[in-house]
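Missing here is one protein chain; the remaining ones are kept as they sit in the complex.
Now for chain A:
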Amino acid sequence: MTFLVVAGVLLAAAIALPHALKLDRAPAGFTSAIWLSALLLRALASVGVAVAAEVYLPITGLLEPFGAWCAGALSSHTVTDAVFGLPALALAGSLLFSVGGLFVAARRVRGLVRDTAIGAGPGGSIVLSDGALLVAVAGLRRPQVVVSAGALVELDEAELRAGLDHERGHIALRHRYLLVAGELARAVGRFLPGTSAAARELTFALERHADSYALSRRHEPAVLASAICKAARGAFAAPALSLGGGVVTRRARLLLEADPEAKPPRPHPGLVALAPAMAVLVVGAALALPFAAHAGYHEKHRLGTPHTCHASDAA
């Protein structure tokens, strides 16, 4: 039990720590890893809470007064057993809803590209006839940069090239997989406070990572900031991994404050250590969870549940 308490405290500290740190100026690759790890830890913590509710709570006899209620009971379980299973059902429902949402979004993007593509654009991109300003990555297995006619009309040459390199950065750095993992983790961890903020920070870190990629291709920060602001203004509902995504004002401010001549700052040693430590914690928690659940089931059966339904009890 002491081990579980220590593990819980460690998990809570690791989940809360990124929110307490100022990561805006830290290298975006590290911050992406930290926020994704934090989201995965939130998901694992939520699963842990759901397992604890199903395994440990019946032992406490919390719903003892209703324990003998066997109406409509399945096998030898009481109706109150189903109550203890509600958190797990809520997590499963949230995950299924999120998977469905991702599937629908992917189908909508495929449909948009199929219905509105008019041909090849600059730098191997696909031009969409849409007048809204959109530069984005479409597709998970075979990602492609799509650029709307609105973007080709509104952006000047330097802005367009910077925007396209930003999107190529998303593809080269494989951000789509991190985004999907983050979205699924957000769905499972959504009942913990701060999960939406963590998901937003992950998107921000990924956008900043792609910004760094574009700047490494010798684009001026002010030009990229201008393209980002135009894209954010032009897109009413910007999809994920689009030029105007993330927290635009923060991204633009960081770009405009950056000295284009200066070398990128060396990350703080603590930060360098934190990213892998968080990743190790994620793996450790994921491996420990089934064992903790298994031990809990043994404990439950050793102590016995307060009530068990028999066929004759069922209404």
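Just so it is clear, a residue touches a chain if its C-beta (ideal position, glycine included) is under 8 Å from a C-beta of that chain, and two chains touch if they have at least 3 such contacts; residues count from 1.
The criterion applied here is as follows: contacts and distances are computed from a predicted model.
Look at the chain that isn't drawn here: its UniProt entry, checked against "BlaI/MecI/CopY family transcriptional regulator", "ATP synthase subunit b", "Chemotaxis protein CheX" or "NADH-quinone oxidoreductase subunit J", names it "BlaI/MecI/CopY family transcriptional regulator". Residue-wise, the contact with the chain that is not shown comes from A:D130, picked out of A:E54, A:D130 or A:D165. From the options A:V5, A:A20 or A:V153, the residue with contact to the chain not on display is A:V153. Against the chain not shown here, chain A presents residues 116, 118-122, 127-132, 148-150, 152-160, 220, 222-223, 226, 230, 236-237.
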